[in-house]
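The complex is shown incomplete by one protein chain, all other protein chains being positioned as in the whole.
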Amino acid sequence: MTEKLLEVRDLKVHFNTQDGVVKAVDGVSFSVDRGETFGIVGESGSGKSVTNLTAMGLINKKNATISGQVLFKGRDLLELGGDDLRQVRGKEMSMIFQDPFACLHPFYRVGDQIVEAILAHDDVPKEQAKKRTLDLLRAVGIPQPEERFRDYPHQYSGGMRQRAMIAMALVHNPDLLIADEPTTALDVTVQAQILDLIDRVKTEFNIGVILITHDLGVISEVAQDVMVMYAGRPMETGTRDQIFNQPLHPYAWGLLESIPRVDQKGTRLLPIAGAPPSLINVPPGCAFHPRCPHRFEPCDKERPEFVDRGGGHPNACHLSPEEKRRLWDERETRRGAKV
Amino acid sequence: MTETLEPVAPVTDARDALVSVQNLTKYFPITRGIIFRREVARVHAVEDVTLSVKAGETLGLVGESGCGKSTTARLIMRLLDPTSGKIYFEGEEISHFDRKKMRPLRRKMQIIFQDPYSSLNPRQTVGQIIGSPFTIHKTEGDTKDRVQGLMDRVGLNPEHYNRYPHEFSGGQRQRIGVARALALQPKLIVCDEPVSALDVSIQAQILNLLTDLQDEFKLTYIFISHDLGVVRHISDRIAVMYLGRVVELAQADELYLDPKHPYTAALLSAVPKGHAAPAGVKRTVLTGDVPSPVDPPSGCVFHPRCPKAREVAGAGNEIPENCRSEIPPLADVRAGHQAACWYPLSRGEELQESAHI
Partner (left out) sequence: MGRYVIRRLLFSLLVILIITLLTFVIFYVMPPTDPARAFAGKQPTPEILAEVRDQFGLDEPLFKQYGRFVHNIFLGDEFGWPGLGFSFDSRSAVKDELFKRASVTLQLAIGAALLWVVLGVSIGIISALNRGRLGDRAAMGFALFGVSTPVFFLGYIGLFIFWQTLDVLPGTGYTAFGEDPGQWFLHMIMPWAALALLYSAFYARMVRGNLLETMSEDYIRTARAKGLSERKVVFKHGLRASLTPVVTMFGLDFSTLLGGAVITETVFNLSGLGSYAVTAVLGGDLPVIMGLVVLASLAVTLMTLVVDVLYAYLDPRVRLA
């Protein structure tokens, strides 16, 4: 099989601040292929956004120490200079963000902003760019594109704005689309529409999609492979079925159990005690150990390696595969989730 | 895993309700004019809402943005004046109480806000924030003791009495909000999206806290959220709102297992299931956006997007006349279950997937 579309190897991004070194990303590896959606799930401070912003070159490199590799179609993006990276950005790799209202410039018409994206990489006559924009607006499901072209962002609804952002991200037929919390700010019915749209785009254009979110439900709907992040580190990576049916990390267990499920009777929620750690003072050993009900001897001393210990997919936890299976089964039974 | 529905008691009688509203309506005017402003249009924020909440229960108000749930809650708390309709609290009609008359009642109804970052005064210490209800209502006794007691009860360290909000995390700030709401031991607490801005693991902690406090202090909650999972978990009964109206009202479990209104069904099917869903389960994807509350559709406000209406009409035909021109009343479909629909769904009925966007 040829090279992966995107391969991240041991990426580390540390920021030097007045209060200390913020280890925003601390050793992340994963890969994405065309035609698949890779989900990255984590709470605030997990490093999921910084990872992808670094790949896109949107991180201010002045105060950051970056190491590792980000191989996009074989080329290491971290080695590219400003201008070269700018060529890739928006053309071969694009990104859409969480709050589409804040992401569009309030003073310029939406159509013009999309045309600007086209002209940034393609020297074509404005008329042609405008036509392409109208085609894209139609393709993403915005009705009456000619009128909507001339509107300002504040005249669009939330769902329409996100569609416009998606259109803008697709102008150059990128190979990879990164969607950072694309539906968090949207109503649930609109969320369903947008996820549907992203999925269609993925299949029609045969691109790779990275979907970043804190919402496990969204991940379960659209992702084929999932990585769970915590405190800048990967905790577990596997296929969707593996993560949801047979998770191998106590953090993943905690997450799954603390979400009230729509399709289940209200059992008492089992939250994870404590709060996510500061990224300046990451707990020694396993970053999750202070909140982990199953911690034991090595957890506060040795940082667990992110490997497949025989459970079927890689994870960063010292517990043995048998222990993990047992504990997970216990939890499921206790919740009454197991039949 | 099958779930059975137990027979339910009839819907709360307005007479033994803690709080109830009848035909509550709120319009916000939009004005135009050079010298003299005249009203040219209105935002129909809340339209003809009738609800009641029994003491000790949790009523969930669920709906998407612009449906009127927050406005309804603020009307109940008399933070807004109703355009028409009646509001009752403990049997007394408070619809037009002025500030003076409302003051003593304010001890009995409190609100917890959504954004823990902007809802706390950054210039006050935690002690002052939680203690301010005591000061405002001039209660007797040692404020500091009581504040620290409250802090302890909600899971905060009482020694942080003199700290400022920015020194706390989001979850802790929300606990501060809860403590403040609890200070005067109110009867009713309106929770306006209290966990939406929090991380998942913290959400669960706060939800558990709210549940525990309800039992301990015999509280009544009106719980507003757009998150259906959260609402099901914490509510006894749920009202689904759309464009200012209540379209369905039922016991929590029954709403999820047997939704009667097509909007409720669409909403439920749009929610990601949080677990590897069994393959082949269709999703009803609603097309289009919510219409503007300035110009709501005629008849049933949901009719332009309603998959059921389209199904009843048949392919290529117009939406049924009654859906287009007559407003369906919120009527009993079963005991304890009301829906505002001319063609309520039968149990297990699946709606056609809407045409692609």
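A few remarks follow.
A and B label the chains in the order they appear, each numbered from 1.
The rule is short, and it goes like this: contacts are C-beta pairs under 8 Å (C-beta built on N, C-alpha and C of every residue); 3 or more make two chains touch, one makes a residue touch a chain.
Predicted model, so just to flag it, every value in this text is computed and none were measured.
Checked against the full complex, the one of A:Arg9, A:Lys73 or A:His121 touching the unshown chain is A:His121.
Within the complete assembly, A:His105 is the residue of A:His105, A:Lys131 or A:Arg326 that touches the hidden chain. When the missing chain is restored to the complex, the residue among A:Lys73, A:Lys91 or A:Arg200 that touches it is A:Lys91.
Think of the hidden chain as still there; on chain A it touches residues 56, 58, 82, 86-91, 94-95, 97, 99, 102-107, 116-117, 120-121, 152, 154, 165, 168.
Keep this in mind: only the chains that are shown with their structure count from here on.
For the pair chain A and chain B, the distance between mean C-alpha positions equals 31 Å. Contact residues of chain A toward chain B in the complex are 43-44, 141, 157-160, 187-193, 196-197, 214-218, 220-221, 240-241, 244-245, 254-256, 258-263, 265-266, 268-273, 275-276, 339. Residue ranges on chain B touching chain A, taken from their complex, read 1, 3, 64-65, 169, 171-172, 199-205, 207-208, 211, 226, 228-230, 232-234, 252-253, 256, 266-268, 270-277, 283, 285-287, 289-290, 357.
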